[in-house]
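See structure below.
The complex appears here minus one protein chain, its other protein chains still in place.
Chain nomenclature is as follows: A, B and C, assigned in order of appearance, with residue numbering initiated at 1 for each chain independently.
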Amino acid sequence: MGVVIDGCPAGVEISASDIQEALDRRRPGQSAITTPRNEADQVEILSGVFEGKSLGSPISLLIANTDQKSKDYSHIKDAYRPSHADFTYQKKYGIRDYRGGGRASARETVGRVAAGAIALKLLKTTMPLKVQAFVSSISGIQVRRSYTELDLSLTDSNIVRCPDEVIAKQMIALIEEAKSAGDSLGGIITCVVSGCEVGLGEPVFNKLEAQLAKAMLSIPAVKGFEIGSGFGGTLLKGSEHNDAFIKDGDKIGTRTNNSGGIQGGISNGMDIYFRVAFKPTATIMQKQASVNKSGEEITLEVKGRHDPCVLPRAVPIVEAMTNLVLADLYLQQKLSKI
Amino acid sequence: MGVVIDGCPAGVEISASDIQEALDRRRPGQSAITTPRNEADQVEILSGVFEGKSLGSPISLLIANTDQKSKDYSHIKDAYRPSHADFTYQKKYGIRDYRGGGRASARETVGRVAAGAIALKLLKTTMPLKVQAFVSSISGIQVRRSYTELDLSLTDSNIVRCPDEVIAKQMIALIEEAKSAGDSLGGIITCVVSGCEVGLGEPVFNKLEAQLAKAMLSIPAVKGFEIGSGFGGTLLKGSEHNDAFIKDGDKIGTRTNNSGGIQGGISNGMDIYFRVAFKPTATIMQKQASVNKSGEEITLEVKGRHDPCVLPRAVPIVEAMTNLVLADLYLQQKLSKI
Amino acid sequence: MGVVIDGCPAGVEISASDIQEALDRRRPGQSAITTPRNEADQVEILSGVFEGKSLGSPISLLIANTDQKSKDYSHIKDAYRPSHADFTYQKKYGIRDYRGGGRASARETVGRVAAGAIALKLLKTTMPLKVQAFVSSISGIQVRRSYTELDLSLTDSNIVRCPDEVIAKQMIALIEEAKSAGDSLGGIITCVVSGCEVGLGEPVFNKLEAQLAKAMLSIPAVKGFEIGSGFGGTLLKGSEHNDAFIKDGDKIGTRTNNSGGIQGGISNGMDIYFRVAFKPTATIMQKQASVNKSGEEITLEVKGRHDPCVLPRAVPIVEAMTNLVLADLYLQQKLSKI
Partner (left out) sequence: MGVVIDGCPAGVEISASDIQEALDRRRPGQSAITTPRNEADQVEILSGVFEGKSLGSPISLLIANTDQKSKDYSHIKDAYRPSHADFTYQKKYGIRDYRGGGRASARETVGRVAAGAIALKLLKTTMPLKVQAFVSSISGIQVRRSYTELDLSLTDSNIVRCPDEVIAKQMIALIEEAKSAGDSLGGIITCVVSGCEVGLGEPVFNKLEAQLAKAMLSIPAVKGFEIGSGFGGTLLKGSEHNDAFIKDGDKIGTRTNNSGGIQGGISNGMDIYFRVAFKPTATIMQKQASVNKSGEEITLEVKGRHDPCVLPRAVPIVEAMTNLVLADLYLQQKLSKI
């Protein structure tokens, strides 16, 4: 896999290990509840970094595939797998590379995670930023406490990446059960950004929440996004929902944070938090009815090694996309006033 | 208000009345549950259209403001209204036009609606497209039936724009109550796109659902977006959620539509449907605590005429943004293969 | 005419008179050797500026047309005027607004000049920049001295805008002669930028000279561009052409400046200078052979009031486009390092 990151200013300290750390949290084969396909996802910086610092030129990375068995694709060559992109790609492009890979494969997210690690390095040059995502729900088993009551540093202490240990165990059990049944599960990831400066986001079309929503819905399998009070906030009255401004030392803050850290599309310095819904993985180890390119009805049985639930590995992807959105708006912010 | 629409191909039939029809559904003062501020929002086409057809050059429109009383803004000149953009704009730009208007005012959505009407004309030149939004929930009072069981042609038969007459009455009563109390309400708008051709949407970052999510979250007061099975879909197993392909005459369709008409980021020809959460209007007719530019605590009482609930007027905005996303991807689609 | 300028940071001091001053140098009817069509080209700022400063939002301007006689266009409705855009627009768009105006009319350059005035205000907030263009050749009558030997403050002291008084008189006589004959003339404009900081321009595709070349060739009637040593520099050997670096006080400069102030696509702090070739105006007051939309051969006689030579009025256009390129790269430069 090649990854090219353009737009990183010169002078940012970047090492392969910064990127590797993020990739290791996404890589396949990391635990009993992810795909058994084992990829080291070892990153190599090919260009754009010199003596440990970005040069201002595009940064290109190489992440080698190691666990690539020469597979037999004949059973899916002409088949349209349910809830995959086979059909739409075929119709849109008139041609399709059926041999895994391609831009519809979730393998492309390795590039997002690598780029996100660099974006974070840039942001941290001036901000005390923390971007922390965690699994808050698996198939209805959910963390009931607010993120403010959780110790987010515990997220990686278990394989499902849920900082509530009790809930985490239930989640893991549920995923193991689905795995045994050759089935898959969905769930929700919550992401919290603290330490973001005031002013990120552009009015009208490029609001911070709009860019975050786009970034999240661009992740494979995502079906929903809500920020701050979200869908639940539709039950409140304005007098309950409004966030009163208060003096917070020599800063201005808000008493509540239903806004989710964004007002008028621009960060206000409070925590930015949002939730992202993932559907159950489309690839399951069961027979399914479908049709093929000729329109004939077929029964499809997908082989291979797949995640029964993508959420644990999607945590670093959600963080990476958040980093990328923030870095983009951080650079734009530099141009907002003289 | 001036509106400039760039990128419309030549040859699309466009008349002021097409645009006016859309604007009339958004305009203030249209019913007892919207702001009493009365604006005709009369549109005039200044350029880009010749003998009833687009020229391929930017289309510029003028929508005059008529009901502009010379107001006294002294009470909000230095105040930060809760859950408004006053504070973030001041910090981001170092300067702020406090006299209403500006890009943080929902008045800017008049441009979106006008542009959306033109986008729809373009799309209809080759597709039997229908884009229909309706209010599906107000402060928890919600339509329980699926959109497939509703007659969406009834949406405009009542002032809250809910095609379920019984629910609509309850919604209207609730809004009137909030209005009397000087308070405001939020809710949910559902949008359904039928007749969209296969192939709209770009892989990876510009997926159709990603662009829709961005478009919706860019609308003032929106806090959430879900497409297809959405957040509810996280409760299903893969074997329940997957949409089996079937032959549908000489087309290929899917038996269920949890995907919401999109697979791999690309439209598959089935209905595209999604839900959009709106927070309660930030402007309320009650005293609120806040701070001013100098950081002093103040009590703020906003005067003026405002919507106790934006959803009825937001229906054409959601439709317009959908039209704009589809038109953009429709044009990109023309470049996807030779 | 409406003009919208997006991307100007907040806080730049902008007044209508700054813009008007530039427009007055471009306006028709300003002297005996320009078109007698008289337009005040009075500018009004509609939005984006508040209390004398830019708000960071799009700046929209209105420049009213006053001298618009209701003309008879029947003679050119279906005719393709030689060396005009009638034929290509008709073929490209399938529809064409033949009533003057449109994007192929040089009247669009009023927007460039207005935007350029704002770009200059932005640049001057941090740089002691001077952008000075002048007419250096009309139909072969040319200034022989280098720009460094001229007093560029004399440029506007005559109606042809050539700082060499003797040459200016010859140029004016030549233009008057062409005007009497119903013919037109071309020529060359030289532009000199002094006081530009080091670092403007992006490697590879968006080099400063590439952006300048694009900007100049986008001006109606321009057929050539050369920077620094230009076409003449092809006659030198490398040992003659190379600009040796020298210490210039505590700065680094170059002994010669064949590079024209740009190395590797990036400004080096020396003067940037370039020459722009304008063809003779296509509209002449003589009978011409042509064809019409139906492909029939016709004889065409264009009526109306036109410039026998566009160069005097093109001087502020060249300056404006230079300002716009520099402002764009100046903003990009802010993102080049942390």
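As a convention for this text, a contact is a pair of C-beta atoms (placed from the backbone, for glycine too) under 8 Å apart; a residue touches a chain by one contact, two chains touch by 3 or more.
What you see is a predicted model, and the numbers here were worked out from it, not measured in a lab.
S.K.: Sort through C:Q20, C:S57 or C:S139 and give me the one touching the missing partner chain.
M.R.: Of all options in C:Q20, C:S57 or C:S139, contact with the hidden chain holds for C:S139.
S.K.: Could you tell me which of A:S60, A:T256 or A:N292 touches the chain that is not displayed?
M.R.: Touching the chain that is not displayed is residue A:S60.
S.K.: In the whole complex, what residues of chain A lie against the chain that is missing from view?
M.R.: Answer for chain A: residues 2, 4, 10-11, 46-47, 50-51, 53, 55-57, 60, 92-97, 102-103 touch the chain left out.
S.K.: What residue numbers in chain B mark contact with the hidden partner chain?
M.R.: 7, 9-12, 56-57, 122, 125-126, 203, 331, 334-338
S.K.: Could you list which residues of chain C touch the chain missing from the display?
M.R.: Against the left-out chain, chain C lists 80, 82-89, 91-95, 103-104, 108, 137, 139-140, 178, 183-188, 198-199, 201, 203-207, 209-218, 222-231, 233-247, 250, 252, 254, 258-260, 262-268, 277-284, 286, 288-291, 295, 297, 333, 336-337.
In this section, only the chains that are shown with their structure count from here on.
S.K.: Let me spell it out: compute each chain's centre from its C-alpha atoms, then which one is farthest from chain B's centre?
M.R.: Centroid comparison gives C as the farthest chain from chain B.
S.K.: Mind checking the centre-to-centre distance between chain A and chain C? Centres are C-alpha means, answer in whole Å.
M.R.: So the centre of chain A lies 48 Å away from the centre of chain C.
S.K.: Whole-Å distance, chain A centre to chain B centre, using C-alpha means?
M.R.: 26
S.K.: Let me have the rounded angstrom distance from the C-alpha centre of chain B over to the C-alpha centre of chain C, please.
M.R.: 41
S.K.: Hey, what residues on chain C touch two or more of the other chains?
M.R.: 10-11, 56-57
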